[in-house]
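A single protein chain has been removed from this complex, and every other one stays in its place.
Order of writing sets the chain letters: A and B. Residues in each chain are counted from 1.
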């Protein structure tokens, strides 16, 4: 018997929700969506058929996770983040566009948010983007390119402006190796990318 | 008898909805709003009295169409686009502002989105703006000026960064006349504006 909380006003049309997950008020999870264990899906969220959320994720209020969006384990999706899945969006009821949308889903560009990453409030992700492990997207950033693991990006368009630890705090690299002043994890920076030297993934 | 779908959780207070239109979950369409035929109004949308939507439009989730906003036929409104209708917004309960809001609607600046245009996710439109036929507003763009037909705009503030076809794909002009590589429509660029040479409107 699964310990799932679904608010009385929420609409949940999928069976694929892991134990310990909460779905809050006025949220709508469609048939064919998949949500893992111990997640929070905030008020007024919409999770479309084909969207996937891993375990231990926080999806704050007002998010819309479309078909093609994959949220891995331990991700933080801030309030009202903007996901997209179509680089050339048009209404599909025009004669000029019906062919494109009638085909198999070649119009769809997927989005992948990898383990432990955070997306700040109101961040906007172009369709087709990958956000690396534990990366952090600043509030309101407009992300047009992939973001590497542990990178902080900010601005419109979003640009790298530092590194962050798995715990969320900034990392400083005076040398090739650094230790997070907050949580003690060790990292190595090499050729512009950062990896964790401790046991936790990547 | 009209073939309209209204989700059981939606609130629809207007009679003026065209056949073939769907109103999805937790949406609220007020009395005095008008919506045409074959439209999709997504979850959590709000359509205020005085807002107008034409035929064949797609209004993705979480949009708020205020009084003064007109969406023409075949428009795509991406998720969570921001419309506004007041250039100097204040609460109307202050003594300093009551006079302004008590008058006839001189405080209201209308917005017009013309036939076939697309507004990307999280785009923001200053009150008083017109978006031209088949124009495309990039995701997260902050639009402070009118946008001409077939123009793609991006950034904050939004600036022109190319041309798009009626089908949504980019147009390249090596000469005064070009043909869309995707759908074959022909266009002429003249004095900085583009028009379609085929039968479809403008």
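The criterion applied here is as follows: a residue touches a chain if its C-beta (ideal position, glycine included) is under 8 Å from a C-beta of that chain, and two chains touch if they have at least 3 such contacts.
A quick note: this is a predicted structure, and the numbers were derived from the prediction, not measured.
Visitor: One chain is left out of this view; which of B:18, B:36, B:122 or B:149 touches it in the full complex?
Guide: Of these options, the touching residue for the absent chain is B:122.
Visitor: List the chain B residues touching the unshown chain?
Guide: On the chain B side, contact with the omitted chain comes from 11, 26, 28, 44, 46, 62, 64, 66, 80, 82-84, 88-97, 99-100, 122, 124, 126, 142, 156-157.
Visitor: Could I get the residues of chain A that touch the absent chain, sorted low to high?
Guide: 9, 25-26, 38, 42-44, 55-58, 60-62, 74-76, 78-80, 116, 118, 120-122, 136, 139-140, 155-156, 164-169, 183, 185, 200
Methods note: only the chains that are shown with their structure count from here on.
Visitor: Quote the value, from 0 to 180 degrees and to the nearest 5, of the angle by which the CA atoms of chain A must be rotated to coincide with those of chain B.
Guide: Fitting chain A to chain B on C-alpha positions yields an angle of 120 degrees.
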